[in-house]
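Of the protein chains in this complex, all but one are displayed in their positions.
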Amino acid sequence: MNTLLIITGLGVLCLLLEILNFRKGIVPFTVVGLLVALGVTMNDYGLQKGFYGNMIVVNNFSVAFSSIFIVLAILLISMSDDFYRREHAKISDFVAIKVFMLAGAVAMVSFGNLSMFFLGIEVLSISLYILAASNRMNVRSNEAGMKYFLLGSFASGIILFGICLIYGAMGTFDIAEISELSSSAELPDWFFIGIVLLTIGMLFKIAAVPFHFWAPDVYEGSPALTTSIMSTLAKIVAIATFYKLLTGMNAQLSVAYEWVLLSVSIASMTLGNIMALRQENVKRMLAFSGIAHAGYMLMAFLNLANSASVLWYYAAAYALAGVAAFAVVLNVCRDKQDENIYNFNGFGKKHPVMAALLTGALLSMAGIPVFAGFFAKFGLFMHAINAGYLVVVIAAVINSIISVGYYFKLILAMYTKDALDPVENPKPIYVVVAAIALLLNLAMGLFPSLVNNLI
Amino acid sequence: MDQTYILLLLLAPLAGFILNVFFGKKAGHNGAGYLATFAVFISFCVTLMYFLQINKTATPVQVNLFEWFSFGKVTVNMGILLDQLSLLWLMFVTGIGTLIHLYSVSYMHDDENRHKFFAYLNLFIFFMLLLVTGDNLLVMFIGWEGVGLCSYLLIGFWYKNQDYNDAAKKAFIMNRIGDLGFLIGMFIIAYLTKTLDYAQIPDAIKFKLSLLQEPQQMKFISALSIAALALFIGACGKSAQIPLYTWLPDAMAGPTPVSALIHAATMVTAGIFMVTRMHFLFDLAPNVQNVIAIVGAVTSIVAATIGLVQNDIKKVLAYSTVSQLGLMFLALGLGAYEVAVFHVITHAFFKACLFLGSGSVIHALHGEQDMRKMGALKKWMPITYITFLISSLAISGIPPFSGFFSKDEILMTAFHENKVLYVIGSVASIMTAFYMFRLLYLTFFKDFRGTEEQKHHLHESPALITFPLIVLAILAAIGGLISFPGASWLNQYLAPVLGAKEHGEHHLGTTEYALMAVAVIGGLIGIGIAYAKYLKKGEVPPADEEMTGLHKVLYHKYYIDEAYEFLFVKPINALSTFFRDTLETALSGFVYGFGKVTNAIGDQGRLLQNGSVGRYLFFFVMGMVAIVSYLFYNKIV
Amino acid sequence: MDVSIVLILLFAGALLSFLSGDKWASKTALLTSVVALGASWLVLCKHNAKEVVGVSYLWSQKPNIHVALSGDGLSLAMLMLTTALLPLIILSTFGRNIQNAKSFYSLIMFMGFAMAGTFLALDGFVYYIFWELALIPIYFIALLWGSGEHKDRQRAVVKFFIYTFAGSLFMLAAFAYLYTKAGSFMWTDLAKLDLSKTEQIWIFLAFFAAYAIKIPLIPFHTWQAAVYEKAPTAGTMLLSGIMLKMGLYSILRWQLPIAPLAAKSFMVIFIWFGLAGVLYGSVVALRQKNLKKLLAYSSLAHVGLIAAGAYTLNKDGLSGAVLQMISHGFAIVGLFLAADIIIDRLQTREISEMGGIRSQAPKFTSMFMIMVLASVALPTTFNFVGEFTVLYSLFFKKVWFAIIGGLTIILGAYYMLKMFQNVMLGETNKKPFRDVSWSEGLTFSIIIAVTFFFGLYPKPINDLIAPSIHQIMFLIHSGPRLL
């Protein structure tokens, strides 16, 4: 509960600091503030309590996810100073929007009421629209913002419709009450239609096939830092929220519904991986990789009970690896026109440490031990087998094989090609962020029991 | 005590090998040679000691050195067995071995790698000793493969000539074909009897047979027959029998002492040794014995016919060796093991002598081997000539030389068993007499046909070469005494090993004397034809391109090598090329194909993502419709 | 002291090599690998003194994962193979000019660590981790220090990585399935599982995908020759000497005990897989123009025989397979060292451009010859003992198996001697050829010593592995299922 207040307050303070002409301090201040918020959040672990008439419900699920969101936000925001060095005057706006977005994210995983959910998702989305289009002079950024906005608000409309039908069926927005009512025998059809519409809206947010089209374009066009937020933080926020929606409302999922999720899952991982193979732009490639990972994560939905930990573990492993990877990408493409793969040529010789970090991050995403990505993937496999869906496991296995193809394309470029540009010193902040993210990722690997026990 | 002596026996040549490998080059000009000779001589002395001992006691010596390894229910020991049979072999292996080492000291004196040569020779002796003395089939197999290796190394000793290397390789591979047979034979025996020790196999077979009923007994025996056949295939490889004989003539690429030691006197008789060793097995398998006899007879005649027209002095001797080995197998196939052994021994004497003699000739002619370029050598090389003559008479079966006795025994046995085989053997003998004397006349008589340069250098070989010749010639002359018809020391000596023979000894009746006479006459006919053709008419064999008809076919060895090339080597190489170029590429392409297809789909997929918001929205709505209608269809909503 | 000390030492070796800098990396790696060898020797002594050297720590309660390291004879034998070959492989690189040496040696040591872990792990999960970890270093070794056209090399290495990774992912799925059944990854628990035949078949096939590619058996071998050729020789040695043994070892340790029914029902098919490899590898090797490729195909033929032996499911097959794994490990490292020496001196890989070396380098020739002879399994070499036992096990199943498998002794002799002839013999080569250096000579000498020692006295290894083989045999044949 306090988390939300602290984060929102922090956002407002950012704007105030700008007024106080204290620009240089904004990012460190925010990071410190977020660390406090992280502490406060983790302090709530084990708590099970509703606030404000159950608008906000704190439980292990929300704490676990909020914590990882905040960690990601800290890592991402700390790179802002260098990233926005050309528009440093507006740094407060950029940081504040990110912080507000984080508030939306936290609201999305700790809602106890559908209205809170809706507000959260809108806060998050609108912040992202702005961030996507934040490079005003760049047509590509404009285009990304516009595409994201159009499709996103369309999806918002559908989500809203879904909420409306659920409300119509239940007469309440309160999750707990809906959960109670949904176990009663007679339910109007609207309820299910509402669930389906919500599902579709959320599938859009996590960029699952066939609602994924926006993702590659938007990721490519947006400023790189925004892309990194979208592909890591926003993605796992959406997936966590989706999970919470389905479990929270205690919707008895039918077999047919599970088959829908299954098909979407397989389609997402297959399409994501195959399309990623031929991408030249790293951001775009990672966008498709994100689609594939969304597909993997949907495997956790095949049997909702007990899969929260698996999902958290996967999401955290994926996002941390993503942040590490993007930190390196941000550094490499700092002064480049685009993020094409050839920018990475010879990087292994130029900056062995950063190259190693990127390699580690990619290996984690590919699911190779000892990185957390491996344990996460394995946890998902076991979960799916337990749920009795061997098909999806086999599909995931085949997809993992394909995915190696493009992850290693980048590694190959770094280590085997000759550099185009002279050596330049890496900015320490990116190294630090990447290192921290990867270390966290590795540390998770040492505690595979988190897969089952956290939530 | 026995263990020490046996180790001395075995390890002396091995030590010689090791010392020569590491220090041979530094051991002075002839140091390596004398060292090697000494090493073999030590073995000879130990052998002699045991040989004298066993003549008195008639009890074999058996020593287990250590446990080697075990498989199935069989445990294989590094065991040494010195019985009558192995000691007999040891006697001539080490005895002739010593002589040939000595001979080589002079023969190889100007070769830069002589220390290696002697090292290999020592190694060969070591493996040969192991082959002969092992108390089970696997230890024999070590020696079996080991001598094959040394044969390979020595044939290809002049490694700069790739033809020689080809010959060496061919020898090794042909032998390996036989070795596979040997292996399979061993497997069957191990499987059926749970042992590979010679001492235990007969008992195990008897025990098994006593347990089995009639039909199973037949099965058991037929399985043993297959084992016998497989072992015989092994023997074919090592002892150069049809169809695996073609390596032996090519093996003449090696230095002449090698041909004498390995490819005439010792290694090639290993097959006969093995069959004799396993005689109880072959006795159980009459069908296999028939096969052996037929193969032996056919080999002897085929090789003899080829030998008729060869012009390379060593090639003639090589085919003669194959032919004689065939005769030995003929005897083996007829169950007359002691006769075969007898011929092995006499053959070792005269064939070693012949090879060394030819070596002496080649030495004198600085490497010339073509008989068409020799002649009249007896003038310059009397000792060589005389020893050569004695050995030729021996091999031609002219009494009282040793070959007469042993060959006559074989033919006599054949006459009693199977007349057809007798006729084949006799014809082969006549041919032998012919080509040996053809060789003799072409080499030592008439005029010298070589260059003036060669003529200028002609000289008798030094004492180191002639001494072994003389010793061997004496042995070739008197070797027949060990199994004098009617009072055979050899048969008695071998009786404990080979058991009481149903053949027994041929008691000398009219038939026997008649047969002897026929054989002698046959030999004389052969010599006579050679005399008429080459001495009287003074013919010289035609140049290669002038040959016609049968002569040409024979000269080209019935085109067997070409046939093998066409039937086996070419197809397998073609297959290899096909695999390498086509199948590998296809398989590899198939695997890459997965990647290619996936990439192609990826490329096509990119067209779907055309950047149009309208299309994205359209797919969005379509997806939504699809999901909703699917759920409706399943009556879930 | 238990087996984990060896792993720790190897890992420390990787770190130290990296930290010691380019100049000292090779020495550090050699030193630490020798220390690791010593440690595994001590562990082996303790094992022989009937002390328990295996360990098991609980890593995570739920999911139930143990860091369990086996201390039985089979694992220790393979551990000895790894730690004994590692110093030799490192030694063989001395005198070569290696760029960025600290990473190179660090990766080699790390790979040794991962492979040793694979041989030791008794918990399926930990085993899989080591299994995959071993893949990463060899990928980089082959990619960065390899030779040949950059594009070809990249193609070959990436294919190798994806291919083997693909295979192992199926194994991962199988482990996931097994865990849902057994609630544990421990080998003992998995082997105890009473799975239905269908389940066993699928699990068997999933494992097979991983192992057939790793070993490799035909037709899954297409990565092999190219990678062996392109990788630096140290990498090739790691691959052929140790890494492919991972697959063979895993057949014995994991595949057969967990899915014995499947192994029994399809025994003939899998024996044929092995035998087909023997024939195919031998035949292809006959006409290879490239020295390293030729050795790669010879390796294909040998491992085919080993796999066929393992799939016979009898005692001789299994123990013969282990013996041959070890002997092949030494022999192939020796052969690749010889190949590396030639390639280093002559700067070519084409056999047609070689020849006439013997007169220039007599010592080298002798050593190479002995390696060739070991490879063709001449009696008294270690390889003979293994090959003989395996062939006997094949004979035990069917005579034809032994005959076809036995063709290896003919064809093997053919292509090896042909290679030797074309590479070493003939008229003296015009290019100068330096005889073996001290480090090369030492490496050869050790390999030769091992080859002959165990060729004449394989009993120590036989005694070491016998209990493990017995246990595995028991698991395979004694139905469901007691341990």
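Worth pointing out:
When the chains are written out, they are named A, B and C in that same order, and each has its own residue count from 1.
Keep in mind that, in the parts below, a residue touches a chain if its C-beta (ideal position, glycine included) is under 8 Å from a C-beta of that chain, and two chains touch if they have at least 3 such contacts.
Following the convention adopted for this analysis, contacts and distances are computed from a predicted model.
In the listed set "ABC transporter permease", "Cation:proton antiporter", "Formate hydrogenlyase" or "NADH-quinone oxidoreductase subunit K", the entry agreeing with the UniProt name of the missing subunit chain is "NADH-quinone oxidoreductase subunit K".
Interchain touches from the omitted chain, evaluated on the whole complex, reach A, B.
For the chain left out of this panel, the touching residue among A:18, A:81 or A:143 is A:143.
Contact with the chain not shown here comes from a single listed residue; of A:40, A:160, A:304 or A:435, that residue is A:160. Within the set A:94, A:111 or A:129, the residue that contacts the chain not displayed is A:129. One chain of the complex is left out; on chain B, the residues touching it are 606, 609-614, 617-618, 621.
Although one chain is hidden here, its contacts on chain A can still be listed: residues 115, 118-119, 122, 125-126, 129-130, 133, 136-137, 139-140, 142-147, 149-150, 153-154, 156-157, 160-161, 163-165, 167-168, 171-173, 190, 216-218, 220-221, 279, 284.
Operating definition for what follows: only the chains that are shown with their structure count from here on.
Annotation: B-C is the more contact-rich of the chain pairs A-C and B-C, by number of C-beta pairs in contact. Here the spacing of chain A and chain B, counted between their Cα centres, is 77 Å. Separating the centre of chain A from that of chain C, both taken as means of CA atoms, is a distance of 43 Å.
Chain centres here are Cα means. That of chain B falls 36 Å from that of chain C. Counting partner chains per residue, chain A shows two or more touched chains at residues 405. Shown for chain B are the residues that touch two or more other chains, namely 595. On the side of chain B, the complex with chain A involves touching residues 595, 598-599, 601-603, 605-606, 609, 611, 613, 615-617, 619-620, 622-624, 626-628, 630-631, 634, 636-637. Residues 363, 368-370, 374, 378-379, 381-382, 385-386, 390, 393-394, 397, 400-401, 404-405, 408, 412, 415-416, 447-449, 451-453 of chain A touch chain C in their complex. Those residues of chain C lying in contact with chain A across their complex are 59-63, 65, 125, 128-129, 132-133, 135-136, 140, 143-144, 150, 154, 158, 161-162, 165-166, 169-170, 172-173, 176-177, 179-180.
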